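In this view, the complex is presented without one of its protein chains, the others remaining in place.
Naming follows writing order (A and B), and every chain is counted from residue 1.
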Amino acid sequence: MPGRRAFLAGTAGLACALVLRPAAATPESMLAAIRALTGGVAPRTGRVRIEVPPLSENGNVVPLTVAVDSPMTPAEHVRAIHVFSEKNPDPRVLSVHLGPRSGRALLSTRIRLADTQTVIAVAELSDGSFWEQSASVVVTLAACLEELPS
Amino acid sequence: MKARAAALARLALATLLVTALPRAVSQAPGEPPAGKQSGYAWMARETRAIQDDALANPGMLSVLDGEALWARKAGTAGLACADCHGDARLSMKGVATRFPAFDARLGRPLNLEQRINACRTERQAAPALRYESRDLLALTAYVARQSHGLPIAPPADARLRPHVEAGRAEYLRRQGQLNLSCAQCHDGLADRKLVGNPITQGHPTGYPIYRLEWQAVGSLQRRLRNCMAGVRAEPHPYGAAEAVNLEAYLMWRARGMPLETPAVRP
Partner (left out) sequence: MSGRVLVTVPRTARRGEIIEIRTLAQHVMETGYRRNEVGRPIPRDIVRLFVCTYNGVEVFRAELHSAIAANPYLVFTTVATESGTLAFRWSGDNGYTATESVAISVT
């Protein structure tokens, strides 16, 4: 792993750094983070759509779009969307808070993925229910900067 | 780890070189395979989308920084770039397509960064900006952005010619522990994959670029250093004559290709 990265990226740059992996998230720690959010309830699968490239050129910048099926009315809307990753050091990626004034339950951003892994988006609805969807991304270059001069 | 990295890379390349040999020998030295193509052509759809959308391209933040610096007074002369050059959209249009250019007074070619620094030190009486500093990248990106879409047009200047030739020799020279030339990868192996990543024709069409790997904007010199370090060669110091010659050759090799600054690259 360091080998091919060192070769492709070379040295250069004072920002050179190695990724510390003291406590890389595991599928279990991601599940724990999700349970902490839902109060122990397992989210139901569905209503959420995730768009990520199945193959990412560089884990430093992976475009992500999440959309949730919802009329976004005062009576029935998405309150929040939470995104988690399975193998990043911290399973939390971001949380966004929405409401009827959002018009649509839609979010696009760019995330980092330290490795080939699964990303999960959880939607928190105004009726208190949780819904989720997952997607897997193959990362050809893991997220971190240029290698240390070796 | 160093040895392992080199061994791994050598293995990957040995395979590549063997499979690519017939095509490599049929080419003129230092010329890309028929049909010049920017690195953009090899990028994933998502990466292209980031470059194409000025409101999503992080390189544009650097261009905006440059726009602000252009109008800001600096140095003991108390002058801004704009005080002498006016509206960059007019005065700097096409300028980046002609660099590196021969500087008669210094008797050597200057790349765009060095040309900007010459104005900093001589016209503004301000300290030169460091290579890869935020401000130098920003000014360079801003000046180069004014040539967006214009074809690279190296000056037909006889004084520049020997430097382009020296750059070509550098491009063809095998170097580093891996004993590889730039040409072996970017002419011979363009279109092949190196551990999953495409090798392109290595054109300098988009600099300064926003590189996803760097998570930042960087110069052509930084990119070239990465390639040299990749073959385990000692990179030239920033702004060294050899590095500027190489830049001049790459621009000549890419003549006619449109500038894409700020390009996005993986």
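Here is the rule we use: a residue touches a chain if its C-beta (ideal position, glycine included) is under 8 Å from a C-beta of that chain, and two chains touch if they have at least 3 such contacts.
Note that the structure is a prediction, hence the values are computed from the model and not measured.
One chain is not depicted; across the entire complex it touches A, B. The hidden chain makes contact, of the residues A:Ile50, A:Leu106 or A:Ala135, with A:Leu106. Considering the full assembly, A:Val93 is the residue among A:Val52, A:Val93, A:Ala121 or A:Val139 that touches the omitted chain. Screening A:Val61, A:Ala121 or A:Val137 for touch with the missing chain picks out A:Val61. Among B:Pro58, B:Gly239 or B:Pro258, the one in contact with the hidden chain is B:Pro58. Although one chain is not displayed, subunit A still touches it through residues 14, 16-22, 60-62, 65, 85, 88-90, 92-104, 106-113, 144-145, 148. Residue-level contact of subunit B with the missing chain is found at 55-56, 58, 60-61, 64-65, 134, 215-216.
In this section, only the chains that are shown with their structure count from here on.
Remark: subunit A residues 2-4, 6-13, 15, 53, 55-58, 60-61, 63, 140-141, 145-146, 149-150 touch subunit B in the complex.
Partner subunit A is touched in their complex by these residues of subunit B: 1-2, 4-9, 12, 43-47, 49-50, 132, 194-197, 212-216, 218, 222, 225-230, 235, 266.
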